[in-house]
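With one protein chain withheld, the remaining protein chains of the complex are depicted in position.
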Amino acid sequence: MLRIFQRTTGRVAGSISRRRRSRFAAPAVLLIGLLAMGGVYAAFTPADAAKQDDATEVAKGKALFLVGCSSCHGMNGEGITTKRGKQLGPPLVGVGAAAVDFQVGTGRMPMAQPGVQVPRKRVLYSDEEISQLGAYVASLGPGPEVPAKSEYDVAKASNESVVRGGEIFRTNCTACHNFAGSGGALPQGKYAPKLTGVTEKHIYEALLTGPQQMPVFSDAVLTPEDKADVIAYLKKTEKTPGYGGFSMGALGPVSEGMFAWLVGIGVLVGFAVWIAAHTARVKKTGEDA
Amino acid sequence: MSDVHSKEIARTEADPIADPGVESHLPRPTDVDPAAERRAERQVAMLFGLSAVFTVLCCVSYFVFAVGDNPDTIGGLGASNVAIGGFLGLALLFIGIGAIQWARKLMGDHEMIEMRHPSVSSDEDRDEALAAFDAGVTESGIGRRPLIRNSLIGAMAALGLPAVIFLRDLGPLPGNKLAHTVWKKNMRVVQDVTGVPIRPSDMQIGQLVNTEPGVFYKDGPDGEPLYHGTELLQAKTKAATILVRMHPDDITPSRGRADWGVDGILCFSKICTHVGCPISLWEQQTHHLLCPCHQSTFDLADNGKVIFGPAARPLPQLPIMVDSAGYLAAQSDFTEPVGPSYWERG
Partner (left out) sequence: MKTPFTSNGTKAAVAPKPNRVGAAAAWADERLGLATMAKKQIRKVFPDHWSFMLGEIALWSFVVLLLTGTFLTLWFRPSMGETVYNGSYDQLRGLEMSEAYASTLDISFDVRAGLLMRQMHHWSAMLFIAAMLVHLMRVYFTGAFRKPRELNWVIGSLLLLLGTLEGFTGYSLPDDLLSGTGIRAADGFMKSMPVVGTYMSFFLFGGEFPGDSIIPRLYTVHVLLIPGVLLALIAAHMLLLVYHKHTQWPGPGRTNDNVVGYPMLPVYAAKAGGFFFIVFGVTALMGAFLSINPVWRYGSYNPSEVTAGSQPDWYMGWPDGALRIMPGWETHLFGFTLSWNVFLPIIVLPGLMFTILLMLPFVESWITGDKRNHHLLQRPRNAPTRTALMVALMTFYGLMWAAGGNDLIAITFQLSINQITHFMRAAVFLGPVIAFIVTRRWCISLQRKDQDDLLHGYETGVIMRDPLGGYTERHLPLPTAAAYTLTARDRDEIRQLDPSTDEHGVAAKGTGKARLQARLSRWWYGHNVQKPTVAELEEAHHHVEEEDAHDAPLVGHAADGHQFDGRHDVVEGDDLAHHRD
């Protein structure tokens, strides 16, 4: 291919000596051409979400909803109650796009099997689909919107924010989620999940929408600044090294006691057995049994 | 050892098999093989030597790894702790292992026999001791002088009193203190930590707010907070509350409590009636409140009734209203003592 190119240019621009032409000239021109094509295309193609019609988003969301969500939440998100008065899926009118972004974005929804609580699992929808679903659910009734990045971006949080966030965290959150965000038990098999490995946006949305049994922390009481402080504390703590060693799950005295017994007593009793064991003996002379 | 005599079965009833005696001693490889002995000796010395090396490394780590504002880390763990502790542990461990190896491989290991002696003293000693005691008691005359004996007992017993009485000022008498909190009529219910007062419209159904009396966030005339330090903690121990908002149709207030809430917003004590842990595990769909300490569960839609767990009394409810500025405030103090039960509670 290169040779064909060189032969072609050599014929057309006969006055340019071959020595001045770098042997990378051909591939360079090819590359520039490709980049130019792509750039022009990107520049002139309308941007995805910004330029799409909102109604189209809602329609696409509805289509996804009908396939993946309506069997529990109803054809119009009105919820389905069973004959015995229990809920198959709650009504989604007024839960807002934030709730959808949280539930679907953490993989909780769609629920794989009925149960007292839905666990975090593999995310099944792409970001685009999630925002479309959110747009559809938001159209059912006004509710919390997906927060803007500025509200939960804590990369530049001050230490005062982190300290304040810790105070708010210990007052409002540790009773369910434990001091390190390692999770805790709720009645009847439910639980407050681990907070480690959850994105800032999802933490914000959980606070805002109160998923499943979690209470709602509305912006009017726990302001966006308060929420950002909590997120700042959580993210800072996640990055903090274990000063004392491995945390063993950060579950408190129960796991510490287990390690004391299994590792501490186990190893020491092992040593005791070794200390008192009979050492090797020179072979018997054959008399004694 | 195959002692022919031991094959004979003993004729005594108590011992069907005769005692063959302590096994004869068998030598260890280190006892007979000089090469093995030297190897063991080198092994023990090496263990001790390594221990010394680790001790030096431990001391070096103390100075090398920083703590404080910019602590060093290794693999996500605190470097100072891991290094100092790890080297110290190995240093100590190797001394121990070396000493044990020395004992097992090289020290003389013939089993010895030591005879036991009876725990009881000999009869002569007992008699002598008793005789000495008797002589002493007789000479003291205490047996013949009941007046002296009894008055002595009385005097010594009386000395118990100061020992108890001197402890009186350990603390004040409880009085009626446990039955009251700082809550008063018109005192605002504010969010804990941030101190913001709350309007009913600020709360959504399913919301929980951890709250405190508004007075905790007020300053006195000197510019200092009215409550701080020990007094603040003592007051919080009884006055901490939670606000929850439920659908009004879900609530079944007991008699006289119909106006204790505002539009489905209820205020309850945060202090468990079992042994006093603060509770804020609120399940917004079931309206149950779970205490993390011993799993007492309260139904807040049903006047804080205990539905599971070791608590015996329902959670006290604080009657609330909307004050003149539109914020949630208390109608009065709690109508019953808050927190764990006690004898005089009634």
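When the chains are written out, they are named A and B in that same order, and each has its own residue count from 1.
Everything that follows uses one rule, which is that a residue touches a chain if its C-beta (ideal position, glycine included) is under 8 Å from a C-beta of that chain, and two chains touch if they have at least 3 such contacts.
What you are looking at is a predicted structure, and each value in this text was computed from that prediction instead of being measured.
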### Summary
Full-assembly contacts of the left-out chain, visible side only, are chains A, B
### Task
Please pick, from B:Val32, B:Val53 or B:Ala312, the residue that touches the omitted chain in the full complex.
B:Ala312
#### Entry: For chain B, the residues touching the chain missing from this view
2, 6-7, 9-24, 62, 67-69, 71, 77-78, 80-86, 88-100, 102-103, 107-116, 118-119, 167, 170-174, 177-178, 192, 210, 212, 228-230, 233-234, 236-238, 240, 270-271, 274-281, 292-296, 306, 308-313, 339-346
### Query
Which chain A residues would touch the chain omitted from the figure, given the whole complex?
159-160, 162-163, 166-167, 170-171, 174-180, 182-185, 187-189, 191-192, 233, 236-237, 240, 242-248, 250-261, 263-265, 267-269, 271-273, 275-277, 288-289
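Note that in this section only the chains that are shown with their structure count from here on.
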### Query
Just how far, in Å, is the C-alpha centre of chain B from the one of chain A?
37
### Query
What residues of chain A sit close enough to touch chain B in their complex?
164, 167-168, 171-172, 175-176, 184, 186-187, 190, 192, 210, 212-218, 220-223, 226, 241-246, 274-275, 279-282, 284, 287-289
### Task
Flag every residue of chain B that touches chain A in the complex, lowest number first.
1-2, 23-24, 26-29, 31-32, 71, 73, 76-78, 81-82, 100, 104-105, 109, 191-194, 196, 198-199, 201-210, 244, 278-286, 288, 290, 292, 295, 297, 308
